[in-house]
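Take a look at this one; I'll ask things after.
Removed: one protein chain of the complex. Kept in place: all other protein chains.
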Amino acid sequence: MIYFILIIVLLLLMIGASVYAIVQKDLLYAVIATGIISLILSILFYLLQAPDVALTEAAIGVALTTIIFIITIRNTVRHEEEEDGNKKFKSAVK
Amino acid sequence: MNDSLFSLLNYGIYGTAILVILIGLYGALVKKSLLKIVIGLSVIDSGLNFLIVALDYYKGGTAPIFSLGYLNGTDKLMVDPVPQALVLTAIVIGFGVTAVALSLVIRLYRHHGTLNIDEIKDLKW
Partner (left out) sequence: MKKFIVIILLAVLGGYTANIFFDIGFGEPHFVQGVKPVKDIYLSETVSNLNVSNTVTAIVVNFRGFDTLGEVTVLFLAVTALGSILYKRRHQVGKRSVMFSASSIVTSGSKLIFPAIVLLGAYVFIHGHLSPGGGFQGGVIIATGFLLMLLAYENFSIGHNALSIIESLAGITFAGVGLMGFIGGGTFLENFLPTGILNNLFSGGVIPIIYIAVGFKVAAELTGVIYTVLHEKGEVNE
């Protein structure tokens, strides 16, 4: 019974983290949400009786992918830019 | 777990895996910033690996390792080991693709000054 509740809670957290990673405009928070998806996936791989895959996903998905994303954010922009509402207003005024 | 709860997991696990793939695909198709598109590709990779490993789980099975306790005990069922070997390769190659894509993003930002795909119009590097 308790395994069932644990699996349902982990599945709901995974859906919530993936929606947050796509919708959020501050890119640093979106990258951390991608790391949380990989962490929950590693726990689910262990519950599905696959220990080799859980080790690989926990090491590659959480540590290395997050550090490469953060170095890219440091060399480029941090916030996603505004939508094209400003451009339409500017071209209509001219 | 009794059987009614286990049949509810049938809808739960497959539905979550396909929903995560679709959310990542939406992010890769609609968003305008290049970094958001690469994040969407990484989410698609995670969802696909989850779907492949969840496809071959047998109820009451154990991990495919012949330890001393398994050899002395009773005869139990083992989970299918072939998809696990395929997913091991897929995770490493997904990380390689993400690394090359991010290096291209850094290079494009230095040349054009913006990450919006509506304003990168010329085909030259």
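Per-chain residue numbering starts at 1, and chain names A and B are given in the order in which the chains are listed.
In this section, a contact is a pair of C-beta atoms (placed from the backbone, for glycine too) under 8 Å apart; a residue touches a chain by one contact, two chains touch by 3 or more.
Bear in mind the structure is a predicted one, so any value in this text is a computation, not a measurement.
Participant: Which shown chains does the hidden chain touch?
Facilitator: Checking the complete complex, the chain left out touches A, B.
Participant: Identify the residue among A:10, A:39 or A:60 that touches the chain left out of the display.
Facilitator: Among A:10, A:39 or A:60, only A:60 touches the chain that is not shown.
Participant: If the hidden chain were put back, which residues of chain A would touch it?
Facilitator: 51-52, 55-56, 59-60, 63-64, 67-68, 71, 74-78
Participant: For review purposes, identify every residue of chain B that touches the missing chain, sorted by number.
Facilitator: Counting over the whole complex, chain B touches the hidden chain at residues 6, 9-11, 13-15, 18-19, 22, 25-26, 29-30, 54-55, 57-59, 63-68, 78, 80-82, 84-85, 88-89, 92-93, 96-97, 99-100, 103-104, 106-107, 110.
Keep in mind that, in the parts below, only the chains that are shown with their structure count from here on.
Participant: Report the inter-centroid distance (CA atoms only) between chain A and chain B in whole Å.
Facilitator: Each chain reduced to its C-alpha mean, chain A and chain B end up 12 Å apart.
Participant: Using the touch rule from the top, collect the residues of chain B that touch chain A in their complex.
Facilitator: Per the touch definition, chain B meets chain A at residues 1, 5, 9, 12-13, 16, 19-20, 23-24, 26-27, 31-33, 35-36, 39-40, 42-43, 46-47, 49-50, 53-54, 57, 61-63, 65, 79, 84, 87-88, 91-92, 95, 98-99, 102, 105-106, 109, 114-116, 118.
Participant: Going by the contact rule at the top, pick out the chain A residues touching chain B in the complex.
Facilitator: So the residues of chain A touching chain B come out as 1, 3-4, 7-8, 11, 14-15, 18-19, 21-22, 27, 30-31, 34, 37-38, 41, 44-45, 48-53, 56-57, 60-61, 64-65, 68-69, 72-73, 75-77, 80-81, 83-84.
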